[in-house]
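Notes follow the structure.
For this depiction, one protein chain was excluded, whereas all remaining protein chains were kept in their positions.
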Amino acid sequence: MTNYLLPKILHGADYNYEQWLDYPEVHNEDFELMKKANCNVMSIGIFSWSKLEPKEGEFDFDWLDKLMDRLHENGLKAILATPTGSKPVWMSKKYPEVCRVDVNGKREPHGTRHNHCRTSPKFREKSVIINNLLANRYKNHPALLMWHVSNEYNSCECYCNHCISAFRDWLRKRYVSIENLNKAWWTTFWSHTFSDWDEIDPVDKSVHGLMIDWQRFTSDQTLDFFLTESAPLRNITPQIPITTNFMKPDVGLDYWAFAPYVDIISWDSYPTWHREEKNWEEAVKTGFYHDLFRSMKEKPFMLMESSPNVTNWQGVSIPKRDNMHLLSSLQAIAHGSDTVQYFQWRQSRGGEEKFHGAVVTHGGTENGRVFKGVKQVGEALNKINSVCGSSSRTEVAIMYDFQNEWAIAHSQFARNEEKNYQKTCISHYESFWKMGIGCDIKDFSCKDLTKYKIVVAPMVYMVRDGIDEVFKEFVKKGGILVITYLSGYVDESDLCFLGGSPGPLKELLGITVEDSEILNDFNKQSLIWNGENYNTSHFSERVHLTTAKVIAKFGDGVLNELPGITENEYGLGKTFFIASRNDQNLTDLFYGKLCNKNKLPEGISIVERFSGENRYIFVMNFNSESTEVNLEIDGLSELLTEKKEKNKITLEPFGVRVFKQ
Amino acid sequence: MTNYLLPKILHGADYNYEQWLDYPEVHNEDFELMKKANCNVMSIGIFSWSKLEPKEGEFDFDWLDKLMDRLHENGLKAILATPTGSKPVWMSKKYPEVCRVDVNGKREPHGTRHNHCRTSPKFREKSVIINNLLANRYKNHPALLMWHVSNEYNSCECYCNHCISAFRDWLRKRYVSIENLNKAWWTTFWSHTFSDWDEIDPVDKSVHGLMIDWQRFTSDQTLDFFLTESAPLRNITPQIPITTNFMKPDVGLDYWAFAPYVDIISWDSYPTWHREEKNWEEAVKTGFYHDLFRSMKEKPFMLMESSPNVTNWQGVSIPKRDNMHLLSSLQAIAHGSDTVQYFQWRQSRGGEEKFHGAVVTHGGTENGRVFKGVKQVGEALNKINSVCGSSSRTEVAIMYDFQNEWAIAHSQFARNEEKNYQKTCISHYESFWKMGIGCDIKDFSCKDLTKYKIVVAPMVYMVRDGIDEVFKEFVKKGGILVITYLSGYVDESDLCFLGGSPGPLKELLGITVEDSEILNDFNKQSLIWNGENYNTSHFSERVHLTTAKVIAKFGDGVLNELPGITENEYGLGKTFFIASRNDQNLTDLFYGKLCNKNKLPEGISIVERFSGENRYIFVMNFNSESTEVNLEIDGLSELLTEKKEKNKITLEPFGVRVFKQ
Partner (left out) sequence: MTNYLLPKILHGADYNYEQWLDYPEVHNEDFELMKKANCNVMSIGIFSWSKLEPKEGEFDFDWLDKLMDRLHENGLKAILATPTGSKPVWMSKKYPEVCRVDVNGKREPHGTRHNHCRTSPKFREKSVIINNLLANRYKNHPALLMWHVSNEYNSCECYCNHCISAFRDWLRKRYVSIENLNKAWWTTFWSHTFSDWDEIDPVDKSVHGLMIDWQRFTSDQTLDFFLTESAPLRNITPQIPITTNFMKPDVGLDYWAFAPYVDIISWDSYPTWHREEKNWEEAVKTGFYHDLFRSMKEKPFMLMESSPNVTNWQGVSIPKRDNMHLLSSLQAIAHGSDTVQYFQWRQSRGGEEKFHGAVVTHGGTENGRVFKGVKQVGEALNKINSVCGSSSRTEVAIMYDFQNEWAIAHSQFARNEEKNYQKTCISHYESFWKMGIGCDIKDFSCKDLTKYKIVVAPMVYMVRDGIDEVFKEFVKKGGILVITYLSGYVDESDLCFLGGSPGPLKELLGITVEDSEILNDFNKQSLIWNGENYNTSHFSERVHLTTAKVIAKFGDGVLNELPGITENEYGLGKTFFIASRNDQNLTDLFYGKLCNKNKLPEGISIVERFSGENRYIFVMNFNSESTEVNLEIDGLSELLTEKKEKNKITLEPFGVRVFKQ
């Protein structure tokens, strides 16, 4: 299989054709407008179960046949969804077991979406039946490009007997004996010792080992459901790639465990542009997410959903201004997406999402601002189709681990406000973003980091799955590893390391940590770098040296004169330990020195993709003002404008350029 | 029937005589003090069910007989309540069906008040029995002035089987077929299609059509309960007027639907005076509410409850200062009330409301500040009895619609913070208040607006019940209609208009709306009026002209140079469209120009009532400082002080004057 689906960038949207069966004129208009918008793909069938199976066992594919044919006739491809994102009302009424049970033991009524029990045998049976029918019916249809399995799986919990029983089985597999489980969960605390598997109940929210395992089980069980409902697709259409659309992390699913089982990673990206004066901070976060999803398979991913304008589920969603729609679409491409897709093609007439942004608004003409913006993106994509399948080449990895995030969220520290694990990972990523240095994002299931030069691992609270050994191997072979406070606290069962933190990372870092120092506004503390003092906040640690040396000291506060940043030689490489949460300026300076590189002008992002000899340089301005950038591009052609550019270019507000070398 | 109950203004209170049956000395003191306070009416029997029927089928009217007689002996009239506001404990225990079921399916335990199931056959049966007995017993009693049915009906929901079944019947009547319902509710969205009426469950909070219909049903069912429990009163005492006390809008009941079935509108007004530096803003809001309730029947209404001092259910309730009690009481009269009544006569010894303000405090003497204030009001009312039955004469109507408010509340927009429908209606009303121009408040069930010169309709999100045709007829015949952003979005099923907003109002307004522009603090935008820039906020719209002309443009921001206010000729009249939420100063200037009138001094309100040749001019100062006003009243007598006044008068802090012409 090549690195891409089609030899061009996909451009399309969720198309809810079935909502408009009474409006043939709307269908006609849709296909006219799709051409005008330069679309080549539509995601269809999401939430269509009650149309496909209006009564139990009575199926109606007629409308879907027509839709598939019409897409094909119009030169569009179909990303065909399985309909399990929302179950029909008749199913909830006849088989209550398909509805989840909440933490209070209450069976949820029919309503909303994305809320089936993952374990329910009946729901699995019904899902397999419908998916089988879909796969058999369309296996040879020329429009069928790809499977879109269900929609935005979540981790909302179900406490029904099926799920609790499956959880106990999952635990039996993991721990073999109840004694092992008691030890791993430290159940002597508060007298929670179990004498039988059947005593274990996930509603007990006071055993941290249980809590993290329940969250792992929920993620695993969701994956298991995905595999169950995908089996007919794999069997009947082995040639058709499968994806399921992920969401903004962290929703409580360990997407890394899903990655091997999907052919292409796809995700739904809904940044909140224009909410803050510094729009580029949202761009940093969005870039981090794109890079995370690209890194999962180290292959191009799909931007499966995005809004061409606003969302309707936030307190305030500002319409995309000026060139923002093009800019944000190309940002996804720059970070490795080979698609730009929207939710949704046309605004619904009714229901909760009728005012969500869409390509075609209720006004429905091609002359509107939003439609024109989409059309413009389509034209732009046509000019850069050659990036398809290209990849990044980066020497830096940022470690960001879902299970670590869950464990940090559960744990009760001296400071429970602003734990901010993900935010901290992004703040380290930000320093590289500002220098135009690409990063991969990796998690602790990673088995080899040796292809990187620099690995940054903030707040490695839970050392799981041998990541300590992977770190050692990496440094031994010459890598540079940066680790921070709150690292090496617990093992994969959330049990503290005897001997204290940083646990199994002590030798690697050449330090021991005596205890945490917690700060609030009345407890100032600073770190000295190059003679200047920089504020630290929230968390810091009292560090003692074993083999490391100090490269920055605290400048006041209770840690005055104690080590703030340490450096340790290890094998052919070295490690750094950062003992406090530092001012962003200091973080930038630290990585600037490490990489020996300067920052780009504020708000400017430069991201590259590579393909054989080719190099694509995306230059993006996330400022609402024109901004000048110096580049080494003398004589290169710019793909969008096809102009030759000099080394100094000026980007208009929210402007973007793509150079090919 | 005349326009009034008695040829004088009613002055009285809720009197909970039955709480003091063990304290005859308190009863004696009460009747002494009622005279001193210049009271002529008492509301009695509210919440007295457990005294009237202490055990099932065992009735005790003895105490009520005595109370009725004693009122009569003392020259007081009775507003006699049906006791359904609170059910006896024995009833909840024996017939659990009388208690509501919450959204989680849990039957509510006995407790608090106002929480019976509206549909329960048993509760209806018991209510009819007790009301029959009351009507028969007192039908000829000379003290009986009026019926006070139940107390403060609310819209808190009941999800019992009786209610759900009644809801399905209500839907059957509305939609006839399940297909119609599916179309109206756009149930294809998220696969919520119903194949049977019995599948419909109001706990599903993801179908907007269902949600608005459930709210309508709840309101209708409350009215139905009211009609059921009132039937014995209508039958047995056809000559005795009936009311039920409404509350501050919007509590979720469509009071307009109740209005035809009560003889007199009454409501309970609890403004929060002295909470903000600009007390007059509270006066504007209170004036709006008074005008709303007056407009329902275009007849004098009753101020059924108000506090002579504080409330006890707010975070902070400031005691009425200085002349505020007289001022706020006469404000109600000015806007059309023919009564000033209090909750309550005497503070209870125990229970949740024992510290609520009352005419007689626990200290219980006539020398207190509060009692003196009440007495002063009684004296003042005696001087202006001639206003009884008089009405307003206004040429302006503000449209404020409950169902529209509910629909806006449910809907998910790009901006969900500060939707502020009611507040926006009041901000337009405020401009007229400041000029001393009286307004009626009308809702979308109104069938004729042609008696007005100006109609103002902010945020007509849901165009229901033919209001678009009423608007057209009004303008055709020469009216001036002002409409704002967020208008013409959906029909009565909350389905968006095909072709976009303002839907069926396009021709009338001579514009189309392309989409919404949402603002937050970082996204400034202004409108230019007369060369000056005025801020806009929260919501605005991108408007295109068809037949309208621009009378004000946006001055910066993304809508720069686009239409901000448009004007369109239509028939003999014209329409204005205001595309953004504007600074109050600009709203004032707009209506000032439209009416060609100046503002009164800040904090001054002038309101008039008319009766034949007579005109009553209420001049009110809501400032805590003395304020000077210019009036055309040379030589008129003032009713309260009986002094002749010149055209320039000075009102003391919170002062009030009533002139008769």
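We just call them A and B in the order they show up, numbering each chain from 1.
Note that in this section contacts are C-beta pairs under 8 Å (C-beta built on N, C-alpha and C of every residue); 3 or more make two chains touch, one makes a residue touch a chain.
It should be emphasised that the depicted structure is a prediction, and the values quoted were computed from it without experimental measurement.
**Q** Any idea which of B:132, B:154 or B:311 touches the chain not displayed?
**A** B:311
**Q** Touching the absent chain in the whole complex: find that residue among B:48, B:266 or B:427.
**A** Counting the whole complex, the residue in contact with the absent chain is B:48.
**Q** In the complete assembly, which of B:96, B:241 or B:319 touches the absent chain?
**A** Looking across B:96, B:241 or B:319, the contact with the absent chain belongs to B:319.
**Q** Consider the whole complex, including the chain that is not shown, and state which of B:12, B:88 or B:287 touches that chain.
**A** Final answer for the missing-chain contact: B:88.
**Q** For the chain left out of this view, which of B:36, B:66, B:362 or B:423 touches it?
**A** B:362
**Q** Tell me, which residues in chain B touch the chain that this view leaves out?
**A** 16, 18-19, 21-23, 26, 47-51, 54-55, 83, 86-90, 93, 106, 109-113, 274-277, 309-319, 321-322, 347-357, 361-364, 368-370
**Q** Please identify, in ascending order, the residues of chain A that touch the omitted chain?
**A** Touching the missing chain: residues 104-105, 183, 185-195, 199, 201, 203-209, 411-417, 493-501, 512-520, 522-523, 542, 558.
Basically, only the chains that are shown with their structure count from here on.
**Q** Using mean C-alpha positions as chain centres, tell me how far chain A is from chain B in Å, no decimals.
**A** A distance of 49 Å separates the two centres.
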